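Every protein chain except one is present and positioned as in the full complex.
As written, the chain order gives the labels A and B, with residue 1 at the start of each chain.
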Amino acid sequence: MATAESSIGRRAERVAGGRSRGSLRLETLLPAGLTVLVALLVLYPMGMVVLGSFWSAAPGQPGTLTLENWRSVLGDSATFEVLLTSLVIAVPRTLLALALATIFAWCIARTNTPFKRLLEGLLVFMFFLPELPWVLAWMLLGAPNVGLLNQWLGALVPGGEGLIDVYSYGGLIVLGAARSAPVLFLFVHPALLAMDATLEEAARMAGASAWRTVWRINFPLLLPALLASGILSFVVAMESFEIPQLLGTPANIFVFTTRIYDLAYGGHVANFGAAMVLALILLVLTGSLIVVQWRLLRGRAYTTVSGRGFKAQPLDLGAGRWIAFAVILGFFIVFGALPMVVLLLNSFMELSGFITWEMFTTQHWANALGRDDVLKSVRDTLVVGIAAATLGVVVSLFISYVVTRTAWRGRRVLDMMAWGPWAIPGLVMSLGFLWAFVWLPIYGTLWVVVLALVARGLPVASRFFTGTMVQLSAELEESARVHGGSWLRTFLRIWLPLLRPAVIGAWILLFVIAVRVLDVVVLLAGPGVRMLSVDIFLWTVTGRQEAGSVLALIQTALVIVGYVAVRLIARRTLQQSAH
Amino acid sequence: MTAIRVAGLRKLFGGAPAVDDVSFEVESGSILTLLGPSGCGKTTTLRMIAGLERPDAGEVRVGDRVVTSAEQGIHLPPDKRRMGMVFQSYAIWPHMNVFENIAFPLRGPLRGKRRPEVEIRDKVMTMLQSLGLEGLHDRPAPLLSGGQQQRVALGRALIGDPDVLLLDEPFSNLDARRRDEMRFELKEVQARVGVTTIFITHDQSEAMVLSDRVVVMNAGRIVQEGTPQAIYQQPSTRFVMEFLGQVDQLGARVAMAADGSPRARLDGAGDVEVALDASHPWRPDDEVILMLRSASVRVREPDGSHGWQGRVLSRIYLGERTEYVVGVGAARVRAFGSAIQLLDEGALVQLEFPAEAIRAWPAARPVGK
Partner (left out) sequence: MKRREALLGLTSLAAATTAAGNGAGAQGKESWDQVVAAAKKEGALVWSFFGAPGAATERHAKEFERLYGIKVELAPGRTGDFEARWNAERAAGKASIDIRSSGSPENRRLAARGLDQSFGTLPAAVEPSVPWILDPLIDVKAGNGHTLMTSAGGYFILVNNKLCPPAGGPRSYKDLEDPKFKGLIVLSEPIGPSPGSRWAAYAWKAYGDDHLRKVIDNVKALTRAEIEAPKQIARGEYGIFIHPTQVGAADIWKLPKPHPFRLVVPEDGVMLLFGATSLLKDAPHPNAARVFMNYQLTKSAQQINADDPGGPYIRRDVTPKVPELAHFATAKPFPNNPDTYEFGSKLFFEWSAKAEPYLKAAGLKK
């Protein structure tokens, strides 16, 4: 670590060496300005959460400073019971998701599994599916006895209708893992592709069988990446709300987040203070895990002398390659296609869950497509999504630059701040955003939603860029400066083109998050701003799933259109710049 | 005794042969070098021998075992071939220390048995000692220098007592000084262990130093095979001659001598002639390319005799010796002279070289053997 520190410092000295004396320039103003901006986006709302935990009323309301919230939460045995339940669900959920993601990524990256590109595409597609309608589709599929899957199973085997129960620990874990696995795949797959193939070949030459090579070489090499993404996924599992609320509470399974929701919204009198305390306990837990993850990555980021780039010979699985194909395809069919088909069918039914010909109707589609407010929702969602993704990319790009490429003293603080929104459940962060941003003149406009989404996206996007920037040699930048490039020109002409793949990836990720995310925007999407995710939530949670299904399908289409559009634009600009 | 027999190896990449009809044999305990420019198919050949790549045709035998045969559908996985390999990048596993890297081949259920830990420790420590890596056993792999990584890679390749050692350009990542040292070290270790070795390089001097036999490859095919001396002294093609050292090309035309024997007459220098191989059907006035190895050409003051005379065009003082560019007729020839007695630009000089330093080829195609 000491060496990493000093090398960063050394690089930055050289960069700073080109500065003309006395004048304030963009490169010197940037870190400070950025810190102020990130503090406004992250620290200010989080400060509101902390204040809320010590305030006898909601922040902004008349009240007094008090320790009562902390005392009551810490003195309540239920706090620790729900924490334990959360762990009991989140740990196996994460392990299962990690195992699935690693196996899928390995099969696709390193074996001769057929139709790899297709399988990869299907897994990426699953990442785009909105959570809430997906869970609702599973409630229709997996309700004990009456769920569609259970009915089919019952028709196959006597007593089969009792086999699946989504309202259970098993349901929470398996469905949660099915949600997390495609996301983890997106992290693990590139790591596997980037791994130096000769390391594997060297093990084979040293007498290790294919399986021993996987176990002794691939797996340990992948371990830092697995641990890092596993921890992120675990944090997400701990903060997950929709799945435990919809599937857990009917089975009397109560987790940390449903408890927070209960305290904040469930009572006659909103107990925001206690909810904030719970959120901060979760923050300490997840925050320390993130610190652990930093340590892991910093100490064990392997850089190896790269070989001549021989593409590794994919491992021949023999007949097993069709099994691998079938397993991944099966995963997609069960957890991706099936719920989407149910969603699609549902959107054509008079009544959600009663899927028969007699109930067929197109009125929900006609309603949705012909209505101004749905069009407004689509428009607002698109505007917010594009603005939040673009702004988020710019801000996180600068953050990553300052963190990895300068010696600015506050860079660690900046890095840490950018992590904040990941460590607090969106449920609570949304209150923080509300209390913080209601004072800004832009409250009530699209822009406040955009700000909140930028904040929410920072941890993901800045991680994305930091990973790429660390790999790029400082000399690329230094030579540009030596040859007369200003800091800004260097940034635009050297960094941006070099980071283009990361920029595109991060933009898509942020866009997907912005279009899909619910908790952050639910309190901010007030008058004048409509978000599809909030509409879907309201329609589905209160029982109008048919219309909700329509909106969910529109939302999914939006995300996919955005993804494809960016891909096409990226390809076109690549071709143009090649001329 | 033949340790490795490669017969008719062929590998297609995207329909085009990267390796085509490659056959050679390696004597037990000797070093054979596959020499060629990058992209000539030598690495692919090595990887097929290692089992990392599957040939489209041909077979590889180690001793009496067929390890690969496209025709018989045999493809032994790499770990079953009892080979050791040093990769170009060394492929030192970054998550293990030096000891674990080297011990790796001993820890597997190799040949059906599991070695006791004490034995492993002894073997690895002995290996570390013989490689000059004492005291580095617990150093994490990423903290090794290039030379150290190379030795660890070599140790790892040898510790399992392999039948065959494969070396894939092991010196290309080292600086020049380390490279020279490591060449001799490798040769020494190989001789001591006596393992049959296939070595890959694009550097002809490496090939000369290390090999018992050299196989020169170009565009996926073998161009010539032989001892280093044979290859150097009797290159079978212009390609081989050019590839094996610095060469000057001189244009000439065929002229028949009075006794009817064919001679090549240098363009623009009517009195400079070279005898041609009489077995080739030369016709008068055919274009001939003369290739002259610069390293063998000496410059001295003219003694009045006829022949290879020219004027000094430029001079480069190299310390140990002096390099001249001499204009002979229309051609420019590089030659070397003494470091003490310098000749001035414009001076008339005589060139001297042994007969085997110059070879002639018809302009269109190489001379048949």
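Things to note:
What we mean here is this: a contact is a pair of C-beta atoms (placed from the backbone, for glycine too) under 8 Å apart; a residue touches a chain by one contact, two chains touch by 3 or more.
Here the structure is a predicted model, which means the values were calculated and not measured.
Considering the complete complex, the chain that is not shown touches A.
When the whole complex is considered, the residue among A:K116, A:R321, A:R500 or A:R544 that touches the unshown chain is A:R544.
Of the options A:L163, A:L227, A:A337 or A:V522, the residue whose C-beta touches the omitted chain is A:V522.
Checked against the hidden chain, the listed residues A:L431, A:M469, A:V517 or A:M531 yield one contact partner: A:L431.
Residues of chain A in touch with the missing chain: 58-61, 78, 81-82, 143-146, 167, 249-252, 254, 259, 262, 264-268, 270, 272, 350-354, 358-359, 373, 431, 434-435, 438-439, 443-444, 522-523, 526-528, 538-539, 541-545.
To be clear about the criterion, only the chains that are shown with their structure count from here on.
Separating the centre of chain A from that of chain B, both taken as means of CA atoms, is a distance of 53 Å.
On the chain A side of its complex with chain B, the touching residues are 196, 198-199, 201-210, 212-213, 216-217, 220-221, 223, 300, 302-308, 310, 313. Looking at the complex, you find that chain B touches chain A at residues 43, 47, 50-54, 77-79, 82-85, 87-96, 104-105, 108, 110, 142, 146, 149, 153, 156-157, 160, 166, 173.
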